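A single protein chain has been omitted from the complex, and every remaining protein chain is retained in its original position.
Up next, subunit A:
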Amino acid sequence: MWNEESDWIGSFDALLARLAECSMCSRRSGERPGAAQMDVKILDVAAEGGYGRVFRCLDVHTGALVAMKQITMVRLSQGIPAQIIREVSLLRELHHANIVKLLRVGFTENRYVNLVFEHLDYDLHQFIVNRGYPKDATTVKSFMFQILSAVAYCHSRKVLHRDLKPSNVLINHSKRLIKLADFGLAREFADDFLYTEKLGTSWYRAPEILCHSRQYSTQVDLWSVGCIFAEMVIGQPLFQVINCRDELEGIFKLLGTPTEETWPGITKLMPNLHIYCSKFDPLGLETFVTDLEPSGLNLLSMMLCLDPSKRISAEASLKHAYFTDVNWI
């Protein structure tokens, strides 16, 4: 195809040098790989996951705390992984006070992609476990309003998060500000990433996903938000407190086994539904979610609705009576 391989490599280097000024792609030729090329100083490791690691860092220009997510890439037979491209591209277009801000993107050739985010103090999972769940009804309502605002914004742009859970909800302590994070990375990428499947259940997945439906939409995020809502009120994952062998059984125990009448299309979606038939009458949300005002329980029941087509939307949730109290603002 080409006569001199060294020539096009030289061309690449020239092109790379000219791109050094790109504010989003801060790789500079000549510098050694690592944190230096990202203009951050690593303080410590904040988290480790299947995707790679998250470092707490100082921005060398502003002195601000930032979080750098370092994603390890393997098997580059198909170039840059699609998930990274899509996550960064989508975050570049999502500008909302309740969505985490992506500051910079960089790469160490053939090994890592580094995403630099604004830093927040902790996530909602840590908040619930370590600091006691927000018994304060005002905090729960404020957090829920912010989460729903971010989700409604995403959905208005036809972006599904698909992985909403407390550890993906970040909190700024002093401002009690919520930001959604982890748009698409914290899940299995069979071909491009090293990933270890966590043992145990996922308590935030919507029933239509658990039924392996390929046709799902924004409603899956509302189910997850409902699970988060319940968890903030009772202090632990809702479907952890229900004794069950899998999460679908837990859902049916709580809300009752669906029928064609309650969820049109369910028998086609779940041909083996008979395994659960006649087995569960609904225990009811109120059995487990005590200490939530009636309008809150009503909103929760509309989020944790089995039939996706009847589940409340994020936009409609924001207009629910639960949020009309003037006290919490």
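Everything that follows uses one rule, which is that contacts are C-beta pairs under 8 Å (C-beta built on N, C-alpha and C of every residue); 3 or more make two chains touch, one makes a residue touch a chain; residues count from 1.
The working rule: contacts and distances are computed from a predicted model.
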item	value
Undisplayed chain, where the name is taken from the UniProt record, one of "Translocation protein SEC72", "Peroxin/Ferlin domain-containing protein", "B-like cyclin" or "Geranylgeranyl transferase type-1 subunit beta"	"B-like cyclin"
Touching residue (missing chain; options A:E87, A:E208 or A:E231)	A:E87
Residue among A:H155, A:K179 or A:R205 that touches the chain left out of view	A:H155
Residues belonging to subunit A that touch the chain removed from view	1-2, 7-8, 11-12, 15-16, 18-19, 22-25, 27, 76-80, 82-83, 85-90, 92-93, 105, 107, 109-110, 155-162, 183-184, 217-218, 313, 315
